[in-house]
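Once you've had a glance at the structure underneath, I'll fire off some questions.
Only one protein chain is missing; all other protein chains are in place.
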Amino acid sequence: MKGSEHLILSAAEKLQRKILGLLGRSLLFAVTSVAALSVLAILFFIARDAWPFFRDKGVAAFFFSTAWYPAHQPPEFGAAAIFVGSLLVTLTAVALAVPPGVLAAICMSDILPFSVRQVLKPVVEMLAAIPSVVYGFFALTVLAPFLQDSGKWLPGGFEISSGVNALNASVILGVMALPTIVSVSEDALQAAGRELREGSYALGATRAETLVKVVLPAAVSGVFSAVLLGIMRAMGETMVVWMASGNAAQIPKPWYNLLQPVRTLTATIAGDMGEADQMTGSAHYHVLFAMGLSLLVISFLCNLAGEWIVTRQRKRLRGG
Amino acid sequence: MTDTVKQNVEAHVEARGFSVYYGSQEAVKKVDLAIPSCQVTAIIGPSGCGKSTFLRAINRMNDLITGCHTQGELFFDGQNVYSGDVDTAVVRRRIGMVFQKPNPFPKSIYDNVAYGPRLHGSYSRRQLDAIVEESLVDAALWDEVKDRLEKNALGLSGGQAQRLCLARALAVKPEMLLMDEPTSALDPKATARIEELIVQLRGRYTIAIVTHNMQQAARVSDMTAFFYEGNLVEFDATKDLFTRPREKRTEDYITGRFG
Partner (left out) sequence: MHMRTRRFLDRAFTSAACLAVGLMVLFLLFVLGPIFVKGAGAYVFMGTVEHRRMMLDQFDRGNEERVTAEWLDVQQARRPVYEALSAFEKELPGLPAARRKELKPAFKAVREGVAELLGPEPGEPLPALTRKMYGQTRWTKAQEKLKEIRFEESWDYSAGAGRKVLTSRQPLFDGTALAPLFPLLERDARKLLRPRLTFYPRFLTDVSIDAHFFGGIGPEVLGTMYLALGAMLIAVPLGIIAAIYFQEYAKEGPVMTFLRSCVNTLAGVPSIVFGLFGLAFFINTMHVSSGKSVLAGALTLALLVLPTVIRSSEEAIAAVPRAYKEGAMALGAGPWRTILTVILPAALPGILTGIVISMGRAAGETAPIIFTAAVSVGKMIGPTEIASQPTPALSWNLYNLCTEHEAVNEIRHVQFGMAATLVVIVLALNLVAILIRARVARRLKG
């Protein structure tokens, strides 16, 4: 090998390399595009199968009517109650999960020693890894009977007619959203930096004061994205709400009565597709795609909001 | 020691009006420099003066940096390294490089040394064994690692790792070696071993070494180039440059008035 291999490529070699390089690059680019652009394909095909519903039945009844009678003659597809159900369990779940989630994140980033944190990290990961159907199974077989019985112990001999209701689903969704909220908030808190904390301690502030008045405000955009991700996880979850929410397409009376059963978009899609004509398409089939499209749009919006928060934060940091 | 070689110098690398830019910033400015064959050439200068940039330009390592481009000519073995038809793989095969921080791959010691040969040709296991041994012997590492060739190279000490990187570079039988502050991450003892090695390899390879350490330049090199703010200020036999610098800036630098 020693000796003078020529440095200069012949014209043919050069062409060959150029072509091979270009080919490889384009192949990589093609594969990457397929992977990335699949989300557009999803949007397209969901919209394609949702379109016949909106074309034939219009938009207003779908969003504003609560009459959900897909099996009647003629069928009615008012999904307002289902939208409310999704919103209700999602917001309740996040409201339940955010305070303990953020507190736990604070505890893990600022209070516990490093070694304990190393042990807790897997706990958070395990909570996140448990399949949703297992959470649903837990909700159905353990939490539901417990909830139903718990009415007796409450003052006034409160009667809970069924353990599968909005509260059950919300609690479990909250537990499922918890790991996301904890780990994303923790990252945000860590990113706030040591100097900030030391500055505050140096002024004689206690740990709580430092965390609440200095660190949390600095990390607030990260916590916001954590909450957004939690909302997305709870909103898109299917199995738990299907198994634990009771699946009654009604708006609870009063609307905040979490002990009544509700029905969500995801559970409706999962539960009704079996009855809808999957191959040739029926109004029932298409309305489920309309719901899927709604979910997709909501998740896109949450994503946009998340990216907006991140860019705004980055700009603020650069400006300040 | 330099005089004997000086008569039959033949420039192995020759830069003519050679400039390197990062975007619009000119890091190396119209340098004319001829690095003689089979000698050790030291490149010294204050931090940020373009030493590494120039060294890395020789085997076209700057190609990796987006926005980096060159002007002028740089000849290696009589051929312009920056002409459009050059095969960078061959350039880099013929010009080996050792970096500031030892960078063995996270593979076995054997695989590290055999990496280059496997890249450029197909060898039988026996031939590879021979190349690996020869390279490790040349890098004065053989005795220390011959019993643990299959162990991961990340377990070596800093000095050993740097010698492994040297062996890795030698294994492809280059004609020239570029060293960018090869001892700045090492302790004095490991530094001394590397310096010894450089002296041993002199005569077989053309060596260009960037260094911060003036004593090191004086100890190991035949020729020394002094760079300042991207310009080649002075280039002379080491002996002369350190005893009778012609330029004021060189003198200031080697007497430690700045740097």
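When the chains are written out, they are named A and B in that same order, and each has its own residue count from 1.
In this section, contacts are C-beta pairs under 8 Å (C-beta built on N, C-alpha and C of every residue); 3 or more make two chains touch, one makes a residue touch a chain.
Because the structure is a prediction, the values reported are computed rather than measured.
Touching the chain that is not shown, out of A:Val134, A:Val220 or A:Leu317: A:Val134 (per the contact rule at the top).
In the complete complex, the residue from B:Lys30, B:Lys101, B:Arg148 or B:His212 that touches the missing chain is B:Lys101. Among the residues B:Arg16, B:Lys30 or B:His120, only B:His120 touches the chain that is left out of the figure.
From the options A:Leu147, A:Met235, A:Ala248 or A:Ala283, the residue with contact to the chain not on display is A:Met235. On the side of chain B, the interface with the absent chain consists of residues 59, 61, 64, 66, 88-93, 96-97, 99, 101, 103-107, 115-116, 119-120, 152, 154-155, 165, 168-169, 172, using the contact rule stated above. Contacts to the hidden chain, counted on chain A, fall at residues 24-25, 28-29, 31-42, 45-46, 48-49, 99-101, 103-104, 106-108, 111-112, 120, 122-127, 129-138, 140-142, 151-152, 157, 159, 175, 178, 182, 206-209, 211-212, 232, 235-239, 242-243, 266, 269-270, 273, 278-279, 288-289, 292, 295-296, 299-300, 302-303, 307.
Quick note on the criterion: only the chains that are shown with their structure count from here on.
Chain A and chain B have Cα centroids lying 54 Å from one another.
Chain contact summary for the complex, chain A toward chain B: residues 1-2, 4-9, 11, 13-14. Note for the complex: chain B touches chain A at residues 76-77, 79, 81, 83, 85-87, 90-91, 93-94, 117, 120-121, 172-173, 175.
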